[in-house]
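Before I ask anything, here is the structure I am working with.
Apart from one protein chain that is not included, each protein chain of the complex appears where it belongs.
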Amino acid sequence: MGLSHVDKNGVKMVDVGEKENTNRVAKAHALVKMNKETIQALVDEKTPKGDVLNTARIAGISAAKKTSELIPMCHTIPLNYVKVDFEVKEDEIEIITEASAFWKTGVEMEALTAASVAALTIYDMLKAVDKRMSVEEVYLISKDGGKSGHFER
Amino acid sequence: MGLSHVDKNGVKMVDVGEKENTNRVAKAHALVKMNKETIQALVDEKTPKGDVLNTARIAGISAAKKTSELIPMCHTIPLNYVKVDFEVKEDEIEIITEASAFWKTGVEMEALTAASVAALTIYDMLKAVDKRMSVEEVYLISKDGGKSGHFER
Amino acid sequence: MGLSHVDKNGVKMVDVGEKENTNRVAKAHALVKMNKETIQALVDEKTPKGDVLNTARIAGISAAKKTSELIPMCHTIPLNYVKVDFEVKEDEIEIITEASAFWKTGVEMEALTAASVAALTIYDMLKAVDKRMSVEEVYLISKDGGKSGHFER
Amino acid sequence: MGLSHVDKNGVKMVDVGEKENTNRVAKAHALVKMNKETIQALVDEKTPKGDVLNTARIAGISAAKKTSELIPMCHTIPLNYVKVDFEVKEDEIEIITEASAFWKTGVEMEALTAASVAALTIYDMLKAVDKRMSVEEVYLISKDGGKSGHFER
Amino acid sequence: MGLSHVDKNGVKMVDVGEKENTNRVAKAHALVKMNKETIQALVDEKTPKGDVLNTARIAGISAAKKTSELIPMCHTIPLNYVKVDFEVKEDEIEIITEASAFWKTGVEMEALTAASVAALTIYDMLKAVDKRMSVEEVYLISKDGGKSGHFER
Partner (left out) sequence: MGLSHVDKNGVKMVDVGEKENTNRVAKAHALVKMNKETIQALVDEKTPKGDVLNTARIAGISAAKKTSELIPMCHTIPLNYVKVDFEVKEDEIEIITEASAFWKTGVEMEALTAASVAALTIYDMLKAVDKRMSVEEVYLISKDGGKSGHFER
């Protein structure tokens, strides 16, 4: 009987103590698919719970700031800014987020969390109109800073 | 100069005071796409940050409990349970979540939040191996309870 | 040497176990005083950080939901709704909030917290323009439900 | 290759949907051991960071309210009250806590969390004086309500 | 149909990446007005929920640490300290707060949040005695550090 038997793949928070502070930027993407009538309601500002996009933006920014509470192995990172932008298309809303910090570890999860929670908020604000929406293509667009340098998908 | 000028589409939290407590269940879906080598690393338990799926499950359950902190117009709902299940496939992990409450309003957002945060956690636990993963098909599978009755996508 | 010596006025969370669930409504008030130019910038939507009022409304609603985290002796209360309304005047913004729950204890603190945090958010969104703003007249307008019945200031 | 291979002992949040609301009470215990000089400093109100016991009481009550954020498989429970009492002895402080709710599941974890966080706060408030303190005998004293009835240690 | 139509005044989190770390200090003010009998109850330590001022102080300090969770466009700032002081007068309690950080952006909102939540907590601790209390004169007293230098109201 021993520890190795019951705990062989224990989770680990990466030690960032040896990493250098560098300028970190990450961009993420998400798409909320919906039917054209729902998009039209949004454009006409006839949505049942009020302003969809600014609410989603605030939710995304706020969620990015609590990434380390949501994702268990994430470090708490003091962010320089979070940006959440939307492109309203015929039958979808494209979400582009950006997070930045001068810190020892990257901010990919912050950008992805902002995108995901903004998408969920769009769903919540419009679900009385359309329950069949879906969130698609949540991914990291690019990442800068740190030892691994520039990444672009 | 007046309020209507600056505040014409104000957000609104739905009043659930008149709604009846009924048994509410919602199921949600998400998919994390990744390459086969990453799936293999997970199956072989050779992932850099340890046990991916149980960490993602705990993160999803914990996030469902704080849905009303993440989604601005959501009500605080005391949940009966949250379930997060995974199906590991050749090049993707399917996430199925379920949330339930005996309450005045539905738990769709709780199920969707559990699915999204579980997906983000899978990304975080594996991103050192594969940054090109994406989250797809986040949607509501079904919903029961309340005046609107059964919904199935 | 004894406990009574060091702990004579210990804080106490009221036991609400014997109280009945009744419909609780509370309304609160706050005022953010500012100069006319700042009001004009808001009306003209020329504020440096974007939409002031909807951001303040969302902040107020979100804060009401976490009242029991902010005010140490408050109970956690599942709210039916929170409302935050604004009246933009010549040199001030009036904030009227309303919170409601079917619960064993009142929601005064929720309404007051919504008003205070909405006011602070207005300050934050406009402080680059005007640091001399002040928050005034934060008070309970009225309260209904519970054994003590109707209260109006 | 399959799910059972990688996820054989997945965590589970108990479904409390079938359980009845009953009056739940739980009491917990903790002990902070310290040397006599440290106790004397507390009794003489000569502690470097101010009032130890009321701070610990508030911390314990606040922590009980966020038990479901701290303990992953705990349900969110709206508490009727939390009580944190202290008995200052020659070389230790005894902590007795009590939590209560009219709910579908027990409040043991709430009482234990209150006791643990009160103990940690005593440590924090006094650690400049004595780093060798320890927390001992954190246990459930008793529990009432629910199908299992009365439990006493 | 386009984005500019629906999202013309989107909120923005200021990018602090180019700003320098400097010593930041901010002081804020608030007043809780109440009748003389309520003040007397406080001085005589005959308040229904126990020690009012230390509870309010702890609430104010704790709230300052979570300012960026409450005010949507605020940055997370690791504070050097927060101070909350009270002056008990004939029919009011004056609250003076101070927050400090060595950081890229100011701590005004932290000082103001401490003052507001301390005031709300005083209200909560005394509302069984007096529901007509009001919070007045919440403002920034002074601010130091950063490019804009010293500000005094």
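Letters A, B, C, D and E mark the chains in the order given here, with residues in each chain numbered from 1 onward.
Definition applied: a contact is a pair of C-beta atoms (placed from the backbone, for glycine too) under 8 Å apart; a residue touches a chain by one contact, two chains touch by 3 or more.
Here the structure is a predicted model, which is why all the values come from computation and not from measurement.
Q: Based on the whole complex, identify which of E:42, E:74 or E:119 touches the chain you can't see.
A: E:42
Q: For review purposes, identify every residue of chain E that touches the missing chain, sorted by number.
A: Answer for chain E: residues 23, 39-40, 42-43, 45, 53-54, 57-58, 61-62, 65-66, 76, 78-83, 85-88, 90, 100, 102 touch the chain left out.
Q: Footprint of the hidden chain on chain A, which residues?
A: Those residues of chain A that touch the unshown chain are 1-3, 5-7, 9-17, 68-69, 72-73, 75-78, 104.
Q: So which bits of chain B touch the chain we can't see?
A: Those residues of chain B that touch the unshown chain are 50-51, 54-55, 58, 62.
Throughout what follows, only the chains that are shown with their structure count from here on.
Q: For chain C and chain D, let me know how many angstrom lie between their CA-based centres, rounded off.
A: Averaging C-alpha atoms per chain gives centres 30 Å apart.
Q: When the C-alpha atoms of chain C and chain E are each averaged to a single point, how far apart are the two points in Å?
A: One centre to the other, that is 13 Å.
Q: Rounded to the nearest whole Å, what is the centre-to-centre distance of chain A and chain D, using the mean of the C-alpha atoms as each centre?
A: Chain centres of chain A and chain D, defined by C-alpha means, are spaced 34 Å apart.
Q: Touching two or more other chains, which residues of chain E qualify?
A: Where chain E meets two or more other chains at a single residue, that happens at 9-14, 50-51, 55, 58, 62, 69, 72-73.
Q: Chain touch graph shape: choose line, ring, star, complete or other and state it.
A: Drawn as a graph, the chains match no named shape, so other.
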